[in-house]
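A single protein chain has been omitted from the complex, and every remaining protein chain is retained in its original position.
A and B label the chains in the order they appear, each numbered from 1.
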Amino acid sequence: MARSGFFISAGKRLVTGPPLYYLWVLLLLVLAGIGVSAYAVQLKTGLIVTGMTSYVSWGFYIGNFTFLVGVAAAAVLLIIPAYLYDFGPIRDIVIVGEALAVSALSMCLMFVTADLGRPDRVWHLIPGLGILNLPQSLLGWDIVVLNGYLFLNLFIPGYILYNAYRNRQVNMRFIWPFILLSIPWAVSIHTVTAFIYNGLAARPFWNASILAPRFLASAFCSGPALVIILYQIVRHYTKFHVKDEALHKIAEFISIAMAVNLFLLFAEFFKELYSNTHHLSPLKYLYLGLHGKGNLIPWIWTAFAFNVVAFVIFLIPATRKNFATLNLGCVLIIIGIWIEKGMGLIIPGFIPAPLGEVWEYMPTTLEVLIAIGIWAIGLLILTLILKIIIPIETGEFTAAGTVANSELRHGQIAA
Amino acid sequence: MSDSNKTTQETATIRRDKKDRATEAPACGKDSIQPDRRSFLAGAAAFLGLISVSSCSWQEFVQNHFQRMTKTEIEETVERLRAEYKGKYGKDFVVGTEAPIDGTLFGYALDIQRCIGCRRCVYACVDENNQTRNPQMQYIRVLRFKDGNMDLEESSIYYDPEEVPEKGYYYMPVQCQHCANAPCTKVCPVRATWTEPDGIVVVDYNWCIGCRYCMAACPYMGRWFNFADPVIPADQVNTQTHYLGNRPRMRNVVEKCTFCIQRVRVGKYPMCVEVCPVGARKFGNLLDPDSEISRIISTKRVFRLKEELNTQPKFYYFFA
């Protein structure tokens, strides 16, 4: 009964729900299907179907990857107050943040795979079977830390929830080291991702020590912003209780993170503008255009405006605590950081090219479809995880309850 | 590599005269490779298995890293490659695996004073090294600077006058600099690229996973990516190849200048040296004090590109 019972009843829960749930899952499945088909074309034809060239050799995929690593890392902002400071309102809801991290990580891995020219050779990365170039390659390290973080974020909540499902006491002495480990690990995933770019002397735009701190600061804006919105959706559609207090606490974090983010951006601006060396060129390309080329100008100024407006919203307690403005701020931040951290960070690193040429990049339709597909799969993963874990959290879905439910033969589940 | 070539131009006939060279497809032949419905469906079908998608044989799929293969495995691989190339180009290939010559460390020098920017080296290199003609790939970029500065951002590679050299300009070809402290090999997550004992930075095309991290790491545009299946007209393909050098590549892997490893490992000069009409290109053994390259370093004032990055290129520029 025990284990198979869980999977059977979990499976039942996944396929039952209100019409809106079906509609949502159907939409995601359709988008995912389109993405997968688009990816099949890319596999068949080669990366020439993307907008990437030997000049700009990373693009939309890696941009989204970078943004999502930040989202995943942001779970630490919930873990610290929840477990370390035992801040009740957040401890109650941390599990949803961890679910978000898992789905973000799965999207990260999918984006990297989409970017890979030879996905058939991923086995070359498996130590022993292949060769993982450690300790030299930061990409090697990134694979290690991302997978490690994925494991932690599956294992910790999995352990806690399974015990909740079995109505057993959680052995904190067992799980505590993993929780502690997950905190520096969250920081590490984003630091290592920053170091991927940071370590390249060939690309002055990335080769600045401020990059990793900037990564973390912007991650601690966009991740929690997503979390705030997610919590509101979850508490609207389920019996899962999220206190306003928790959301306001998270909003406070965001205001601090955004202040730091803008300050670091200012520091970057000052250094490049005042010293006015050739290293200014990528920044010039991004914000003003270079040699008459500037596809990213409207995007980056949008991001800048969004971030500043959001900062003001989160700074003022009145607007921070008003859900209309709070949600507006969250959306602005998510879009702003997505632009800044995605295209705004990756593309200018390649412009101008190392020998001075200025060739721009824009994703092709196919690339965008693949990216949408990956987002759809990621959201589907998130939806399905939440569909299982929230009833466990709320006590609707337990081992005992399953028996009762199957006996009563009615699947009245709020989610 | 069977059916996957259909998308790239079967009809691509690239003649060798200047006019046709000039009108070749754009560097990434985008317009010519728009996926149609058929390939979309075919792609969707192929997606069922990654192996079938990459349309490679089982042996190719499980092939080991070049440095980890035994002698027999290398021989088997070479035979398989020769059969594959025979099928594709209808010619018998030599796929050499010559080891480095003891006591050699290759170095290259280029006399900026002499170079007239005629690009003979660029095309000789393309022919010798079986670079894809469509999309176009060229390992050598000839930069044209205005007299009075060496500002890369102000340089141009697209100059096209009636005659070179032009008044008021000078030229500087750039290719892989075969750095002693190579940033590209360091970053590769699977060690698919490395520096050979004779100093040549090589790629195992069958081990590369196509992540392009090395391209981001290279400060010299020394690395190029096969965004589509390489297209080399069968009548122009060079059948004298080396496993780590100019053997035909597959799509979605990185490639680069190897100092013509297939030539220099058997004592010949690289093709660009051989073809340079002004003798601006010099090549030899850095460990031999009497070699041309050593004489240049000891008697001429040389510089290396972007030396501040500490990449320690074995490619020297000089003025003689």
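What we mean here is this: contacts are C-beta pairs under 8 Å (C-beta built on N, C-alpha and C of every residue); 3 or more make two chains touch, one makes a residue touch a chain.
Keep in mind that, in the parts below, contacts and distances are computed from a predicted model.
**Student:** Report the protein name recorded by UniProt for the chain absent from the figure; options are "Cytochrome c7-like domain-containing protein", "Electron transfer flavoprotein subunit alpha", "Phosphonate ABC transporter ATP-binding protein" or "GXGXG motif protein".
**Tutor:** The missing chain's protein name, per its UniProt entry, is "Cytochrome c7-like domain-containing protein".
**Student:** Looking at A:98, A:115, A:272 or A:360, which makes contact with the chain not pictured?
**Tutor:** Candidates A:98, A:115, A:272 or A:360; residue touching the omitted chain: A:360.
**Student:** One chain is left out of this view; which of B:96, B:117, B:199 or B:313 touches it in the full complex?
**Tutor:** B:117
**Student:** Given the contact definition stated above, which residue among B:63, B:77, B:136 or B:206 touches the chain not shown here?
**Tutor:** B:136
**Student:** Touching the absent chain: which residues on chain A qualify?
**Tutor:** 51, 53-55, 295, 299, 343, 359-365, 367-368
**Student:** In the full complex, which bits of chain B touch the chain not displayed? Write them out.
**Tutor:** 18, 21-22, 24-31, 101, 104, 111, 116-120, 122-124, 136, 138, 141, 157-165, 264, 267-269, 273-279, 282-285, 288, 290-292, 295-296, 299-300, 320
Here is the rule we use: only the chains that are shown with their structure count from here on.
**Student:** Taking the touch rule as given, give the residues of chain A at its contact with chain B in the complex, in rising order.
**Tutor:** Per the stated touch rule, the residues are 36-37, 39-50, 52-54, 57-58, 112, 115-122, 124-125, 130-133, 136-140, 143, 196-197, 199-203, 278, 281, 349-350, 352-357, 366.
**Student:** Applying the document's contact rule, which stretches of chain B touch chain A when the two form their complex?
**Tutor:** 4, 7, 27-30, 33, 35, 39-40, 42-44, 46-47, 50-51, 53-54, 56, 61, 65, 68, 135, 137, 141, 143, 151-155, 157, 174, 183, 186-192, 207-213, 215-221, 223-229, 251-253, 309-311
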